[in-house]
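Only one protein chain is missing; all other protein chains are in place.
So that you can tell them apart, the chains are marked A, B and C in the order they are listed, and the count of residues begins at 1 in each.
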Amino acid sequence: MGVIIDGCPAGLKFDTELIKKDLERRKPGQSRITTGRQEDEEFDVHSGVFEGLTTGAPIGITIRNKDQKSKDYSHIAETFRPSHADFTYQTKYGVRDFRGGGRSSARETVNWVIGGAIAKMLLHEYGMEIQAFVSGVGELELEKDYKELDLSSAEENIVRCPDPDMAEKMIEHISKIKKGGDTVGGRISCVIRNTPVGLGEPVFNKLHASLGQAMLSINAVKGFEYGSGFAGSMMKGSEHNDIITSSKGTVSTSTNYSGGIQGGISNGEDIYFRVAFKPVATLMKDQESIDVKGNKTTVQGKGRHDPCVVPRAVPIVEALAALVICDFVLLSQSTKLGASSDSI
Amino acid sequence: MGVIIDGCPAGLKFDTELIKKDLERRKPGQSRITTGRQEDEEFDVHSGVFEGLTTGAPIGITIRNKDQKSKDYSHIAETFRPSHADFTYQTKYGVRDFRGGGRSSARETVNWVIGGAIAKMLLHEYGMEIQAFVSGVGELELEKDYKELDLSSAEENIVRCPDPDMAEKMIEHISKIKKGGDTVGGRISCVIRNTPVGLGEPVFNKLHASLGQAMLSINAVKGFEYGSGFAGSMMKGSEHNDIITSSKGTVSTSTNYSGGIQGGISNGEDIYFRVAFKPVATLMKDQESIDVKGNKTTVQGKGRHDPCVVPRAVPIVEALAALVICDFVLLSQSTKLGASSDSI
Amino acid sequence: MGVIIDGCPAGLKFDTELIKKDLERRKPGQSRITTGRQEDEEFDVHSGVFEGLTTGAPIGITIRNKDQKSKDYSHIAETFRPSHADFTYQTKYGVRDFRGGGRSSARETVNWVIGGAIAKMLLHEYGMEIQAFVSGVGELELEKDYKELDLSSAEENIVRCPDPDMAEKMIEHISKIKKGGDTVGGRISCVIRNTPVGLGEPVFNKLHASLGQAMLSINAVKGFEYGSGFAGSMMKGSEHNDIITSSKGTVSTSTNYSGGIQGGISNGEDIYFRVAFKPVATLMKDQESIDVKGNKTTVQGKGRHDPCVVPRAVPIVEALAALVICDFVLLSQSTKLGASSDSI
Partner (left out) sequence: MGVIIDGCPAGLKFDTELIKKDLERRKPGQSRITTGRQEDEEFDVHSGVFEGLTTGAPIGITIRNKDQKSKDYSHIAETFRPSHADFTYQTKYGVRDFRGGGRSSARETVNWVIGGAIAKMLLHEYGMEIQAFVSGVGELELEKDYKELDLSSAEENIVRCPDPDMAEKMIEHISKIKKGGDTVGGRISCVIRNTPVGLGEPVFNKLHASLGQAMLSINAVKGFEYGSGFAGSMMKGSEHNDIITSSKGTVSTSTNYSGGIQGGISNGEDIYFRVAFKPVATLMKDQESIDVKGNKTTVQGKGRHDPCVVPRAVPIVEALAALVICDFVLLSQSTKLGASSDSI
């Protein structure tokens, strides 16, 4: 498997450890509430980096999966699995490569995590930080405001929820679901701090619209909201407006229902958004379906899969957010005469 | 104001009446629950249409607003209004054209409604139909499944909700909010019928991701979900999977939590999604804010604005959905060898 | 007719006079060796400029042709003219808008001249200058090196050749051709001065490749060469290499067969290139052809057209060159960490 990251500016210090760390966070088999499948990714950087700095050339990376076994895919070859992309790919293309999931497989997200880690390297140059965490599993919901929590503590438990009590409940719930051969959905929240004012482009490339498209590209995602989101649509204007204040030359807002974005452009407050993931479609239970000829068949419950996708999707959400923010940082450098990348 | 629609295939019958009808549905001043501002758009088609057929050239259209008055914008020139894009535009560009809202104004959506009407002309050639409707105003929520409702009846009331009882409640609620000088948010649902299997592209141009980006581009939108959405993220896989069946060569699913899309590609079921709109930021109440120099000021409650944006946003949601679907119809024609636009 | 120029940075001083001046240089009927057709363009700027500065929004401009007459196009409607795009448009699109000014008409270049004038405004901020001139008419060829000539003097004669003697010969030749009801081709050379090092992108967006595509987009262009061009392909490496020298920190080359571009990237020397235009296909002589049904017919020699396109194409070559250079100036601002638009 391989990925090409194009458009990275030259002269960026390349931090291989950051890539490794985020791959570890995404890795299957990392805990008792993820898939038991073991995949240990090693990657090689073939281009775009020289003596520890990016060169401005596309960064080409290949990924080796150390313990890939040749598998038996005959059951997928002949069957359309429920709520998978088997039927749509077969019909759209006429040809379907059923081995290892192909482009509709979540293995694709390894590439995104690598790209996102490189994007983070650039964002760190500007002091920006991205932190995602699990804020919901099934009907369990983290109600606390993120400002009351130490978000970095999310990495201290296997479900990646920054509230230890809620984390415990979520882990217990996923364990129970797993035991029953079933799966469950969940929510991830993400906060981006220290963004400059001015990221995002009017009309069709608004910052939140691009974040939305990126998040909706992740396998199993069913919804996206930013700032006050769906709950905000129940509010009144007099409650929802973010009052603007100024202190010592710094403009800020007293509330942040806008989620750090006004008119599609960052306003300097924290950017935050939330992403909904459906339950994994592969079950340990038998399910009715049809085969490629249209005859009834049974999809057997077997294989190794995640009972809940959100713990491992946290670095994926961060990666795509980082890539989107990076694009707008680079775009912003040609926005006005005399702009410079130093001031963004 | 003007718009250029590029990429429309040649030979399409151009239906001016459809454009007029959708502009009427978006028009300010259309009922007692919208803004009292009167705008009567007339448009001229300058290129791309010849003897009633599209020519394959870009379709250039200008729009005249018949009763535009020269207004006094001095209060906007000097002030940053809360939860508007004044501050972000000023900071991003250094120059801000404060007249008539500019690119962050919802007047921009006139262009989209025109483009969407042309997209609908193409989709009608393939038998596809798009119907949006208001499914929530403030805390009022239309709980009924859309399949139990006659969606076309949404156009029979001024709030555009296909359930007459709920419509009545919504109208009453908006009227009350308006009387109080306040505003309220809401939700719009959209259903697309008779889509072929195969629309949408893998990885970063999934059908729902593109729909999401389009919807999040609409002014005041805070969230997007498709199929089971956020509620689906609380479910278990055994409840959520859509069982596939086949009858007389036609493949369908017994439920449609997938919202007509699997792996980012349409599966032939109804496509449906939901969009959340925040309350309008312009109020009839005074609000604290700062002026462009950072000094405290008061934004006065005046002017004419919508107490709730969703009744007029229904044709905008449809328009952007139509444009997205069109793009994928055209893209799908080069997907496989021997494909033709007749079969999509 | 209208044009939208997108991507112009905010804060640029908008120079309406520069647009007018370049439109004058392109205008039909400007001298006895151009078409006798009179067109007097007036233009309105609708968006993207506020109080004399660009705002970062798309600049929308419409153009009115003051003395457009309703014409009789029936002869074009029914006939395929030799070496025109009638047959190819008809076949490609099935529908053909035969009224003057379609997309294959050179009237389209009015838009480009306007866009190019805006691009020049930006390039002037960086001190860059673009000067095109006629270097060949039919078999008449300006052999002198452009460095021996005062290029600005090209504007002092109606054929736009900076060598007065050669200009005289060219004017005489075109006059003779015109009298005979015929047309003749020619060549335009272009020099871009004071470009910074680093414009152009590797592989498929090399600076000269983008200039080539732009020039080949101009109606009637048949060829493009830069630096030593076709003549250079007859040389030996030991003659052709540009020796690099350095003086007081400034790197330059002793010759400039490279035309200011090495590896697709500007090296700070003058960029120069040459463009070949075929003779205008509309003649004052009768020509055999076929009608839309495939029957033989005669295309009559009538109407007003240019006997030689190059005098009026000089500002068009400059305009497209300016737009290409501008794109690369803006792109270069995200090339390396710490780059700024001040230093490019």
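Note that a contact is a pair of C-beta atoms (placed from the backbone, for glycine too) under 8 Å apart; a residue touches a chain by one contact, two chains touch by 3 or more.
Model, not experiment: these values are computed from the prediction.
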Return the single residue from C:17, C:51, C:165 or C:288 that touches the missing chain.
C:288
Hidden partner chain, touching residue among C:34, C:131, C:267 or C:333
C:267
Of the residues C:27, C:107, C:120 or C:208, I need the one that contacts the missing chain.
C:208
Looking at the full complex, which residue from A:7, A:60 or A:303 touches the chain that isn't shown here?
A:60
Tell me, which residues in chain C touch the chain that this view leaves out?
80, 82-85, 87-89, 91-95, 103-104, 108, 136, 138-139, 177, 182-187, 197-198, 200, 202-204, 206, 208-210, 212-214, 216-217, 222-230, 232-246, 249, 251, 253, 257-259, 262-267, 276-283, 285, 287-290, 294-296, 332, 335-336
Absent chain, residues of chain A that touch it:
1-2, 4, 10-11, 46, 50-51, 53-57, 60, 62, 92-97, 99, 102-103
Given the full complex, what residues of chain B touch the hidden partner chain?
7, 9-12, 56-57, 122, 125, 202, 330-331, 333-342
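Everything that follows uses one rule, which is that only the chains that are shown with their structure count from here on.
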For which pair of chains is the number of C-beta contacts greatest?
A-B
How big is the gap, in whole Å, between where the Cα atoms of chain A centre and where those of chain B centre?
26
Averaged over CA atoms, how far is the centre of chain B from the centre of chain C? Could you give it in whole Å?
41
Per-residue overlap in chain C, given as positions that touch at least 2 other chains:
10-11, 56-57
